[in-house]
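One protein chain omitted, others in place.
The chains carry the letters A, B and C, assigned in the order they are written, with residues numbered from 1 in each.
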Amino acid sequence: MIDKIVPDMNAAMAGVVSGSTILVGGFGSVGQPNALIEALIERDVRDLTIVANNSGGGVVGLAHLMQRGCVRRLICSFPRSSNSTVFEELYRAGKIELEIVPQGTMAERMRAAGAGVGAFYTPTSYGTKLAEGKETREIGGRMHVLEYALHGDVALVEAWRADRWGNLVFNKSGRNFNPVMAMAARTTIVQTQHVVELGALDPEAIVTPGIFVDRVLHVPYGDPVG
Amino acid sequence: MIDKIVPDMNAAMAGVVSGSTILVGGFGSVGQPNALIEALIERDVRDLTIVANNSGGGVVGLAHLMQRGCVRRLICSFPRSSNSTVFEELYRAGKIELEIVPQGTMAERMRAAGAGVGAFYTPTSYGTKLAEGKETREIGGRMHVLEYALHGDVALVEAWRADRWGNLVFNKSGRNFNPVMAMAARTTIVQTQHVVELGALDPEAIVTPGIFVDRVLHVPYGDPVG
Amino acid sequence: MIETKPWSRDAMAARLAHDVPEGWYVNLGIGIPTMVADHVPVEREVIFHSENGVLGMGPAPPPGAVDPWLINAGKKHVTLRAGGSYCHHADSFGMIRGGHLDLCVLGAFEVAENGDIANWATSENDTAPAVGGAMDLAAGAKRLWVIMEHTTKDGRPKLVERCGYPLTALAAVTRIYTNFAVLDVTAGGFAVIEMVPGMTREALQERTAARLAFA
Partner (left out) sequence: MIETKPWSRDAMAARLAHDVPEGWYVNLGIGIPTMVADHVPVEREVIFHSENGVLGMGPAPPPGAVDPWLINAGKKHVTLRAGGSYCHHADSFGMIRGGHLDLCVLGAFEVAENGDIANWATSENDTAPAVGGAMDLAAGAKRLWVIMEHTTKDGRPKLVERCGYPLTALAAVTRIYTNFAVLDVTAGGFAVIEMVPGMTREALQERTAARLAFA
């Protein structure tokens, strides 16, 4: 019997090592796999490349991970927020590398990784600083920039409901980057609010099929805060 | 009030003209917009480029359209079936052009068109006849072939349920190419088995949001045959 | 220079909202653009899109009815209208980049007379730059309208011949709504189509660092 539900955090995070590229779901505080992020801190994995839309706020989650010096490089579309002081201080001090990627390009680069597309041409960012040094090509009368697939070693994902095959659905805007990152990593680890019986999820409405999921941990933490 | 539901076939097919590139949903006989295909025949539009996975069987649907001499060119992954004689005779007689595209490349080229990706690199078909004359590039140690977005002037789509905003869900394997083609055309025309009130479709389970749909015609024809 | 009463931010948003017809799919940037939604009457069905996978957004919920799982791209709590739907980020930006939005409204630091827009970074930033979805939206939407003050707080024109700040997209803006005027970006540069009552051509030109055409 296939059972991707793991009993505890140790089993969930097994094999996550320093030096990894880790894709972290969430947009703002919604759909963020906070328990899994905290586990990264506890395991003291270092030298990480983190791919996430935001840089975290306050001193929890990603901000906490950065504060602990675990992150070498951040690939991100919007590292600024009202309370993203941890990241900003590290960045100004030259203690963290930053690759700014337009939000849609970031999503598409991970979707490409998940879908076996090596690279693609997008009109986004053509003629801007973020396209400097990148190949360009005119297609259909419009200039495009070449962007490469962005693979993760690990994806940390938050889901609303999951079954033992790893099928996932999400809750409203908690979906965001989670399904895209689940496709793009070698090992996809999910924290889910609810675990349901196999067959309980509507086959027409499964957003992330279990083929993209390796481990599921039940973490019924409640609502996002902030 | 937005209302994409049209009263009759004339309203559905308005402006569909000869010389168009038409994307036609369906895989085998499931999810094929047969009523809309028949309407193409009745309107006698000609010189069409048809993009469809199959070439149609017997003398109905796409096969009928081809038999009537309306199709100049077929872009297709699998034009052969047990009863695809109409296409095969036209092809042997040099009366129809054929562009064979691997099925996944065909889907991805339309997804690219819908998602604003100008072109992409895929490992599929590298080193084969279907990649002859195409640009290649090594990415991550693997050879890839450059493929361009495939846009339609019109997409003909079959849905299971639709609302007045044009939101769609499909029925089991009736989904197939329909959502991809809906994204990729300038005008997307839907025949739907059922029309439902706005709000009746679960927002977590809408497969094709109305942003990709222009017109919806209620055609409760029943089950696919064959 | 004649004294004029500039449009308030609310009036600017209302003025822009007036030009948004029923049926359009619209993405509103953070700041003044977000205010536009409040000026579209609910019976005029305009479908608002948010980058984080929300299509068919409704207004902010009343206090006490907040769903913590439903936010917009500005991280504010919102609602979903009947007919709305959710999608993931790659699909959401497929809508944007694929030209399926009829309109995107953004704020800007500068807009150039050829439609170039700069709205994501200034040389004054000492924090890290942050682009979000601005470049995708600016490059992808069918129409890009900018809503912004006509000049900076210290009176420097934001409508210019050429942007000095890092660009967000080239030749993308087609219309600008400021506190003093509504302008189209044409092949011949900025064309003024409306001015705030009391504003003169000369006074508007003085506050603008590019040549204005008047209809």
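FYI, contacts are C-beta pairs under 8 Å (C-beta built on N, C-alpha and C of every residue); 3 or more make two chains touch, one makes a residue touch a chain.
No experiment lies behind these values; they were computed from the predicted model shown.
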Counting the whole assembly, list the visible chains that the omitted chain makes contact with. A, B
Which one, B:V16, B:V45, B:M110 or B:V213, makes contact with the chain that was left out? B:M110
From B:E88, B:D153 or B:E204, the answer for touching the chain not displayed is B:E88
Which residue, B:K4, B:R175 or B:R215, contacts the hidden chain when the whole complex is considered? B:R175
Contacts of chain B with the absent chain, listed as residue ranges: 27-30, 53, 55, 77-81, 87-88, 91-92, 98, 100-105, 107-108, 110-111, 122-130, 170-180, 207, 223-225
By the contact criterion defined above, which parts of chain A meet the unshown chain? Give residue numbers in ascending order. 1-2, 111, 113-117, 163-165, 167, 183, 198-199, 201, 203-204, 206, 209-212
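Everything below uses one rule, namely that only the chains that are shown with their structure count from here on.
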As a test of understanding: of all chains, whose mean C-alpha position lies farthest from that of chain A? B
Centre to centre, by mean C-alpha position, how many angstrom separate chain B and chain C? 35
Computed distance of Cα centres, chain B from chain A, in Å: 33
Whole-Å gap separating chain A and chain C, where each centre is the average of the chain's CA atoms: 29
If a residue has to touch 2 or more other chains to count, which residues of chain B qualify? 115-117, 204
Touching two or more other chains in chain C are residues 80, 86-87, 90, 93-94, 96-97, 140
